[in-house]
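A single protein chain has been omitted from the complex, and every remaining protein chain is retained in its original position.
Chain nomenclature is as follows: A, B and C, assigned in order of appearance, with residue numbering initiated at 1 for each chain independently.
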Amino acid sequence: MTPALLLHHQYLPGVCVLALAGELDRTNSGELTAYLKRVRRPGDHVVADLADLSFMDSSGLHILLDCHRTCLAEGASLHLAATYGVPVRVLEVTGVAEYLPGHATVQEAIAAVLRRP
Amino acid sequence: MTPALLLHHQYLPGVCVLALAGELDRTNSGELTAYLKRVRRPGDHVVADLADLSFMDSSGLHILLDCHRTCLAEGASLHLAATYGVPVRVLEVTGVAEYLPGHATVQEAIAAVLRRP
Amino acid sequence: MNTEFELRCPIGPDLGYIRDLVRIHGQHHGLTGERLDDLAIAVNEAVTNVFDHGGRAGLITARDHEHGVTVEILDAGGGLTPEHLAAAIVDPAGNHGFGLWIIQHLCDEVAVEQTGLGSPLSLHMSGRPATVVLLDRSARHTRRDLRRAVSDPTS
Partner (left out) sequence: MNTEFELRCPIGPDLGYIRDLVRIHGQHHGLTGERLDDLAIAVNEAVTNVFDHGGRAGLITARDHEHGVTVEILDAGGGLTPEHLAAAIVDPAGNHGFGLWIIQHLCDEVAVEQTGLGSPLSLHMSGRPATVVLLDRSARHTRRDLRRAVSDPTS
């Protein structure tokens, strides 16, 4: 039984807002990779809303960093929103948090992304 | 580690209203026996509020039945309130539910007890 | 490496820990709602008996099957017999006898063996709804639903 990972997205002009819910681990991280590839339009900024993500492992970190690099290469950026609990723990202990800007809410993340286009 | 069992009581004229919370099993059922003995005044009806009791085993049934018998011997009765989940399952499968009147709410249980003094 | 089990833990006095483990096991192997409660209730009664009547030590082993789980409670005391199971009665007027009755009425299959190592009690639980089992097996009692009864005390 693979833990449930629920993925949703919403488009704003130049921004793909991605909501992750459930538990993200090695058994379902491929779903996130495929989803990102499918829904992110070239050049889009990405805001990843982690509010309902109760677990994230190192494979999740790798996907976020890959996404970050893809964004940078296209002049865009990846911002995280509502990070707490296990995801923030994993982001923190590895130092990855320092590479990925974090915001209290999705609204603030979107505002930050749109301020520096 | 013994699971937490929280016991509270409140007096009404002729009625002892007992609220049980947590998990009731063989490792802590002695606490309930002692508590009942201490707080129930002779002749009191008892209303046992099980709303926040998430587990009850057969030792809990024995205590309720003992209390029921003590009440009967003194012309009083034991009524249960807000029984669902595990406690109702155990009361049902043993047929004990048929001996102990059950009510949706504490208020209804108190009203029923006071109707037949 | 023997991994012909899904979960194993020694019998200890922390009944809440054992109930939680059994719930996690059942949940991850397809049991939900009342079936999950039933398994936790049954295992709890069996372990309580190991302390009340048995060797006060033993081993719990949980396995999964295509449609449900089996939990084996191995009492190091070895005193539990098929006769005890067969003799289980419910006597709300008396003071004893609920444990083995509850176990046999909540589980789909219950069996006890006697081995040199103790008396393993196997409780099998399928994933199908519990109501079926209750209607099936418990003709002895009126199966009125207390939750219905409590919401309408006149019924």
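Heads up, the rule we're going with is that a residue touches a chain if its C-beta (ideal position, glycine included) is under 8 Å from a C-beta of that chain, and two chains touch if they have at least 3 such contacts.
Given the structure is predicted, the values throughout are model-derived calculations rather than measurements.
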*Would you indicate which residue among A:Ala21, A:Val88 or A:Leu114 is in contact with the undisplayed chain?*
A:Val88
*Chain not shown, touching residues in chain C*: 1, 3, 5-12, 14, 16-17, 20-21, 24-25, 27-28, 57-59, 74, 76, 117-118
*Identify the residues of chain A touching the omitted chain, counting contacts across the whole complex.*
1-3, 23, 25-27, 55, 57-59, 61-62, 65, 80-86, 88-99, 101-104, 108, 112
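Here, only the chains that are shown with their structure count from here on.
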*At what distance in angstrom does the C-alpha mean of chain C lie from that of chain A?*
44
*List the centre-to-centre spacing of chain B and chain C in whole Å, with centres computed as mean CA coordinates.*
24
*If you look at chain A, which of its residues touch at least two other chains?*
none
_chain C residues counted as touching two or more neighbouring chains_ = none
